[in-house]
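Read the structure below first, then the notes.
The complex appears here without one of its protein chains, the remainder shown in place.
We call the chains A and B, going by the order they appear; numbering starts again at 1 in every chain.
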Amino acid sequence: MDTGKILARLRAQKPLIHHITNQVTISECANITLAAGGLPIMAHAVEEVEEMVAQAGALVLNLGTLTPTQVEAMVLAGRRANALKIPIVLDPVGAGATRLRSESAKHLLAELHIDIIKGNAAEITMLAGGVAEIRGVESISVSSSVSPLAAALARETGAVVAVTGVVDLVTDGTWLIEVHHGHPLMAAVVGTGCMTASVMACFAAVEENHLLAAVAGLVAINVAAEEAAQETDAPATFKIKLFDKLHGLAPHSLTARQEIKKRVIG
Amino acid sequence: MDTGKILARLRAQKPLIHHITNQVTISECANITLAAGGLPIMAHAVEEVEEMVAQAGALVLNLGTLTPTQVEAMVLAGRRANALKIPIVLDPVGAGATRLRSESAKHLLAELHIDIIKGNAAEITMLAGGVAEIRGVESISVSSSVSPLAAALARETGAVVAVTGVVDLVTDGTWLIEVHHGHPLMAAVVGTGCMTASVMACFAAVEENHLLAAVAGLVAINVAAEEAAQETDAPATFKIKLFDKLHGLAPHSLTARQEIKKRVIG
Partner (left out) sequence: MDTGKILARLRAQKPLIHHITNQVTISECANITLAAGGLPIMAHAVEEVEEMVAQAGALVLNLGTLTPTQVEAMVLAGRRANALKIPIVLDPVGAGATRLRSESAKHLLAELHIDIIKGNAAEITMLAGGVAEIRGVESISVSSSVSPLAAALARETGAVVAVTGVVDLVTDGTWLIEVHHGHPLMAAVVGTGCMTASVMACFAAVEENHLLAAVAGLVAINVAAEEAAQETDAPATFKIKLFDKLHGLAPHSLTARQEIKKRVIG
């Protein structure tokens, strides 16, 4: 696995990444997409999402401040993306916190083929049918190890499932990859989870193996976070540096630094 | 009054702060909530606000980019919050500038028990029935001293009323507290008013005396602003440092620095 090689391809191709996303971190998602090497386009009107996604290299669906109208736009854009084989990354923000969020996430999984699902432990546990405690958009606790649940969700949906945490887990139902990168300051900034989904989408736009794309995206943003955290311990300054470090990340340095563990999951 | 003690409690409890807020400063409000010690959740769909607020420690209603649908969501969330004794902070941004803003603010005050109203002099004057000049969301001039009007509004609504300005005033209709903190650079950054309401909500979630909570919130963000302004005189850099300083603010240092004056209002 050579994450830097995919990053180099991303920088060369500059794929358009269409986001239908929340109001809180929409600016951050756009800027992190640009920093990674993609071109962000944020468009959510039902009247234009199908036309817009047809031009894109990947589609991000983020439920952070969802409304039923926005979910309708996601289904329209998602169907077109599926028809055109454009990869979709789903970030089920707060799934488990309210019925609207849980049901919308399940609705999208039923109506669309999702290529990558990225969530925290509680969100993934809930989508996999497990029991989790979630407060707002924070994962408080999960009833059991999330790995088998993530693998089951991957097998059920055909999606690569990424679970963010101290160690990030990525699985396609057969393989389980651990990503040992990142920094606690990421939790002190609103939107690092959303930004992670955007970066994954950038990589999925240029790498057909979505297990690899999800891992490479995780490594990239987390290595950038490590570099940022070497220069500050203050969260807002860290966020600025996170963008800067991802923008400046050299492909060869990404490959050199990647620390991942891959194994077959039972 | 020991503001640091409340800050310590806030950091320990990490209450969820539900915001129904504007599109301009939604990211800033989320990040300042996290910096203060709370967990932000931004959710505005009428389909989920009641369920979301039930998990929260406080609710922020901010009229910055209001629409009638958003006001409807505020009423739904606010009624549930009232039923569950979850404190509500109202930021009537631009009340007085348009009929929609003035009437929405009054509608919320009529339908809900608001625990803390935070506004600038013109907004508070208008809500209290006085005459004020407002341009957009800026307080231009008020017809007379705002203190008695704020106290009258507090008595009429049962809310603690906080008036931000060079010296911030907080009153419950009986007591008037002056907060002598802050820095002129706060006016050079969009959203410091909104952020102040979010920080007050963090404190109100862990302190039942809402007069004290409002004062402590004001002291906290304004002391952080003073610290930030010691390191820069440029507004965007100041904003980054404001988050960082609030995040790093030690409870004992807050108590040591607090400069407030309390007196009975006539």
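Just a few scattered comments:
As a convention for this text, contacts are C-beta pairs under 8 Å (C-beta built on N, C-alpha and C of every residue); 3 or more make two chains touch, one makes a residue touch a chain.
As the structure is a computational prediction, the values presented were derived from the model and not from experiment.
Checked against the hidden chain, the listed residues A:A187, A:I240 or A:I260 yield one contact partner: A:I240. Among the residues B:L90, B:L109 or B:I240, only B:I240 touches the chain that is left out of the figure. With the whole complex as reference, residues 22-25, 27-28, 64-68, 94, 97-101, 135-138, 188-191, 234-237, 240 of chain B touch the missing chain.
Even with one chain removed from view, chain A keeps its contact list with that chain: residues 16, 18, 23, 26-27, 30-31, 34-35, 39-45, 47-48, 51-52, 55-56, 239-244, 247-248.
Following the convention adopted for this analysis, only the chains that are shown with their structure count from here on.
Chain A maps onto chain B through a rotation of 120 degrees [Cα fit, steps of 5, range 0 to 180]. Distance between chain A and chain B, defined via averaged C-alpha coordinates, is recorded as 33 Å.
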